[in-house]
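Notes follow the structure.
One chain of protein is taken out of this complex; the other chains stay put.
Right after this comes chain A.
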């Protein structure tokens, strides 16, 4: 739509539609609407609802059916059918399934996907759910509700968070004559530890340029140095700022100064930590449940503050209510009740290597009694930063990884790598805006 008059007309039409839909979603139970009618306790007719999720690994395949069975038992009006498949399969299948009216009634997505789904018109608004279930921003870690928003509406309800932490192989520290109980917290102490390790012949942190480790370390450092990935309205990449260059230079310096080997392969660093060849690894909370790691005397602490402020990367997952063609409002309402119950009963979720999002659950002292390794991750949530919310954002984020990768492999200087990546990312953001609006 290049024609401005046409575009304005369309905007008016869409606005009008929105208003009329909002008007009829007010309270009547069975009206067609673009948002979910919600009740803390579902009170409609008996319904079967389907639930799609990508939890196929670790403890989840046992835990999810358990939770669902428990829910079904206590809610005779609702029967939830859980359907687990690979995340990648969900990403490919769900949009088409929803368009065909065959999608699930409730699903879970990663934080960086919610806005994309919303912009594609695949989701019901959940502002009413949040309100009816009595949720408030303060019920979740700071910034997490925002991560489920698009275009001033709520589309996701938080379920879990997964921040980065610093994993330590204690035996390696001891061998290098370091006290594993006095962990590094800032640039000075971290460098001192790396220096001591180097003197003992150990490369203390294996830095790489891959997603999950290098990319997320770069983002954490970027924020720590006061930078941002993108500008406010996500139309321009800004990760090549001075802060970004500082962050990436810190990482390439690890190699330069001999603290890290060059050319580390993907997952090489966590494998090296498990193999006792390195002492530190910046990695996600999901590694707490890595079985191979349990053979090692390990601990995790908050990532050190290298820059001028505290910050750490985190991802999140959110509940979504698909806008299937002819979606039955009763089913969506029942799904909301399911979501509330799941969140309230999510304490066991920690066993899968993710932190339950709901504060009351996470702050229950029992959680740390059962899962003491999570303490440092919980501690960081105060200043954790979540993924950028913007439709189609994953393409721009892939450019960040490419840039970090090129710098870490010495193909380009940090500045050059980030400049090139930012230029490309900005181009992609423009394309996203043109296609998804918002």
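One rule holds for everything that comes next: a contact is a pair of C-beta atoms (placed from the backbone, for glycine too) under 8 Å apart; a residue touches a chain by one contact, two chains touch by 3 or more; residues count from 1.
Throughout what follows, contacts and distances are computed from a predicted model.
Not shown: a single chain whose UniProt protein name, out of "Ni,Fe-hydrogenase I large subunit", "Pimeloyl-ACP methyl ester carboxylesterase", "Flavocytochrome c" or "Sugar ABC transporter permease", is "Sugar ABC transporter permease". Across A:264, A:285, A:336 or A:400, the single residue that touches the chain missing here is A:264. Interface note: of A:43, A:92 or A:235, the residue touching the hidden chain in the full complex is A:92.
Screening A:81, A:257 or A:411 for touch with the missing chain picks out A:411. The missing chain, though absent from the display, is touched by one residue of A:57, A:177, A:275 or A:372; that residue is A:275. Residues of chain A that touch the chain left out of the display are 1, 92, 95-96, 99, 120-122, 206, 209-210, 261-266, 268, 271-272, 275, 277, 392, 394-395, 402, 405-406, 409, 411-412, 424, 427-428, 431, 435-436.
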